[in-house]
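Pasting a structure here, questions to come.
A protein chain is absent from this complex, but the other protein chains hold their places.
After this line comes subunit A, so read on.
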Amino acid sequence: MSNRHVLLIEDEPNIIEAIRFLLTREGWKVEAHSNGADAVEVVRHLRPDLVILDMMLPGKSGMDILRELRAIADLANLPVLMLTARGQMRDRDMAEKAGVSRFMTKPFSNAEVVTAVRDLVAQASRP
C-alpha cells in the first residue's frame, strides 16, 4: 500500500514515541519532525498521506504551518490531524477556519487517534 505514510510534527519526544508505536502497529509508516520552522518544506519533500501537527512547536506554530500548507495547491486536500495541549475553544475555531481535517485535544485516547488517521486517509483517497 502506497498510501500509509504519516508525518508527525511534534516536539515532545515521549509523545512522538507513543504515536509512532500506535500507528506502526497498525501498519503506518511514521516519520517524525520536531521543529516548526522547516516543517512545511519537510511536508512538501516527503509528501505524506497524512500529517499529525502539534499546535505549539518551536520555530513556527502549528496554526501557521497549516495555513501555509493549505496555500500550496497540491497540498490543499492533504489530511491534517491537529493536536493541541492548550485546550482553548478559540484555537479549534481558528484551526477549522484554516482548513484542519480533524482537531483533537491532548491527552487523547489512543484508539481515537488511530481511528482518526484511518478515516481521514480513507476519505482523502476516495475520488
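Here is the rule we go by: a contact is a pair of C-beta atoms (placed from the backbone, for glycine too) under 8 Å apart; a residue touches a chain by one contact, two chains touch by 3 or more; residues count from 1.
We adopt the following convention: contacts and distances are computed from a predicted model.
In the listed set "FAD-dependent oxidoreductase", "Penicillin-binding protein 2", "histidine kinase" or "Imidazole glycerol phosphate synthase subunit HisH", the entry agreeing with the UniProt name of the missing subunit chain is "histidine kinase".
When the full complex is taken into account, the listed residue touching the unshown chain is A:Glu12, out of A:Glu12, A:Glu68 or A:Asp119. Of the options A:Ala32, A:Met56 or A:Leu75, the residue whose C-beta touches the omitted chain is A:Met56.
Of the residues in subunit A, those that touch the hidden partner chain are 11-15, 17-19, 21-22, 25, 35, 56, 58-59, 85-88, 105-110.
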